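The structure under discussion is supplied below as structure tokens; questions concerning it will follow.
One protein chain is absent from this view; the other protein chains keep their places.
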Amino acid sequence: MTDLDLSRAWLVDPSSGREGPGEIVVTDGILEAVTWLDGEDAAGIDATGVVVAPGFIDLHAHHREPGNEDAETIASGLAAAAHGGFTTVCAMPNTTPALDEPGVLAAMHAAAIVSGSPVELLAHGAVTVRREGETLAALGELADAGVVGFTDDGAPVRSPAILRNALAYAGALGLPVVDHPEDANLTEGAEANDGLIATVLGLRGWPVAAEEAAVGRDLAILADVVRDVPGARLHLTHVSTAASLRLIRAAKTMGLPVTCDVTPHHLALTDEWVAGARRWAWEASGDPWSDDVVIAAAYDSAMRVNPPLRCPEDAVACLAALADGTADAIATDHAPHSEVDKAVEFGAAANGISGIETALGLVLSAVDGGQLTLLRGIEALTSGPASIVGTRSRRAGSVGLVEGASADIVIFDRAEAWTVSSEILMSRGKNTPLAGMRLPGRVLLTIAGGRIAYEAPEA
Amino acid sequence: MTDVLEGDATTDVVIPTIAASKEGQPVGWRHRHLLDVDDLTMADLDLVMRTTDAMTEVLGRPIARVPALRGRTVTILFYEASTRTRVSFEVAAKNLSADVVNIAASTSSVTKGESLVDTIRTVEALGAQMLVLRHHVSGAPYLAADTFGGSVLNAGDGWHAHPTQALLDLFTMRSRLAGGALNGLRGRKVVILGDVLHSRVARSNIWALTTAGVDLWLCGPSTLLHGFDAWARSAAIGGRRITVTSEVAVALRDADVVMALRIQRERMASGLLPSLREYAARYGLTAERLSLAAPGALVMHPGPMNEGVEIASDVAAGAQSVITDQVANGVAVRMALLYLLAGAPGAGAAAPAS
Partner (left out) sequence: MSGRRIMTADEIRRATIRLSHEIVEKQAGTDGLLLVGIQRRGVPLARRLASAIAENEGAQVPVGALDITFYRDDLSLVAQQPVVKGTELPFGIDGRTVVLVDDVLYTGRTIRAAMDALVDFGRPQAIRLAVLVDRGHRELPIRADHVGKNVPTSREEIVRVHLEETDGEDGVEIERVAELELTGEPVG
């Protein structure tokens, strides 16, 4: 258990809606004191230096264990999480075998214990057996074993009837169905966002309509189920388009129990990056083919992800959705891949970005770019996810800088940037579009459950 | 004995001037690879054209060969079957006295699952200094350029680019329409007719022709023009002229060049077209449609042709067709590009001095 005394830092506590100069004291793993400073004591402390926030919660991460440990193990995944400032991670069930019955979950928990990491590992169970979309998995048994939700991610729940039944059944269990909204018929062979970039680069387009149609379908089914199962809940993960967010916003206004998350890469990166641009979504304007925009090689397979990187307007819409609450949370969709699966032609490369370690950097870049407030950004990484799965976490009810609770905090320095590289990344997946780039907000210390999960080496 | 030209006036040989760049320096070739034509400037295009003129002269000699690439190894690696283009490159390389290694993927270990990266490393270890690559996945040459130590020449990747085709098309138009001067193509109306969506020939021609100041029209069924309207609008920002339309009569009216693209059976299978018969009826380049174009308009086709579908047989063989020119010019253009790439900064090991 850890002791820590940190004075003169900028505290961010979304649970109380408060941020400002302060001090924290951790004694024997408990967050003993959280002191807000004002007047003279607060002089000289601002949000540009050391920041303390509650440990982040990731709703959506892929640990490839069991089955594909080349790309990631639970141990490396939790280490990467801690490096990114996350103290709770929800693993996705697309392992081999899939997490469609409690035995697999037990194996994953055992691996987490063996790793020695204090980061909390939660998991989603599959909606259907082997994620094949045909028959419902053992939802009740999985719920008893402690899953936080049900999803067939990286695939959508293809059958509307199955989705309907899953929503109803899971609703009675008090757990959400998490859908990856994609109409697979419209995305067959698709490689990049259907737009100007894909047209010029000769890549098969991934239409916005494929996500929007799936979101529309899911919302219609949810509206139907809610009539006889009021506890039914739908969570839409990695929403990436303005069109989808418009539908979700309208559904929420009507009172439908739907929530959604957006990924850091869909906030900051765009399909221009496939052509070799390296400017943030909010900086994009004019002709992407002008000389000073394209600065890297085109067709970098690190850009290949599902859903694809979208056009700047969509990314900006995701940022606006976070600001107005339409998007409830930021989830990383951390998808590590081995080099074998990525060092191939663009169209043949596996989809996915290894993103849990760069999430904070991208969120802070958006804050620096005036697209998001620091408080809202941190909230989307903490209280937001907690509102969706928090009851199943050991941190239930205390996600925040809460005196007396077990310490789950992250300390980062906004004045210190760091360079993304294979050596620095702790995940086995080095597939990041940000290789070689500098990101703000180097993580100094991550404490999970009162124990140190990550400590930055002395520079 | 050959002719003895006694009594003739001194032959008036041309002393050409070296084109100077704005800074007064001679213009050179600075690209290590040729992956696409999108970053070639007008000066680059002009240099390729003039180098091709020189290669055309070489091809006219009794011994159509120069030692420029002697000691160099050019490896031709084709993942897509194509006899005509592969042979064209082989002839071009041999005319420059290069050593040629020709690999057709279906016969190599590639079919056993060897990755592109591994194949290129092997080929490089066996001495390749220049790689001519054709691949069915868009962007593959960029991965090759990242892996390979020498120069990569893209012979066609997926739907994305076919730079040598666009350059030989440009050369053909320059010869036949503009008296050998690239500037003469400015403002001319060129129509690309057919399956633009799936065509790397179309995409590369869009870049090359609009850089040369052509008034470019893209025409075909709307499903096969998907996304090009947005490109036309974006291109307009940079001063490039592109018009996209499904109306054949409007597109062809007064055109100086009509380039027909091959339409493939697979497009029907994927539901993009009702039938080839319907395509031929509405978009096929017949003599009647050709008469809408300017008198003497050039008829072009990258080949191979589906006669009777995208182009009528009589038009393909007619007086206005320069399709055979295109094939001949292909060798000269490829010789020019191999030569320019061989001398580019950063290109592989220098050839041993003779």
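Read from first to last, the chains carry the letters A and B; within each, the first residue is number 1.
Going forward, contacts are C-beta pairs under 8 Å (C-beta built on N, C-alpha and C of every residue); 3 or more make two chains touch, one makes a residue touch a chain.
Predicted model, so just to flag it, every value in this text is computed and none were measured.
Judged over the whole assembly, touch between the missing chain and the shown ones holds for B.
Only one of B:Asp39, B:Asp53, B:Glu80 or B:Asp229 touches the chain withheld from this view, namely B:Asp53. In the complete complex, the residue from B:Pro62, B:Gly239, B:Gly271 or B:Pro295 that touches the missing chain is B:Pro62.
Residue positions on chain B in contact with the hidden chain: 1-11, 13-16, 18-19, 24-30, 47, 50-51, 53-54, 57-58, 61-63, 65-69, 96, 336, 339-340, 342-345, 350-351, 353-354, in rising order.
In this text, only the chains that are shown with their structure count from here on.
On the side of chain A, the complex with chain B involves touching residues 191, 194-196, 198-205, 286-290, 297-299, 301, 340, 343-348.
The part of chain B that touches chain A in the complex is made up of residues 38, 115-117, 135, 137-140, 142-143, 145-146, 157-161, 200, 203, 226-228, 230-231, 234, 237-238.
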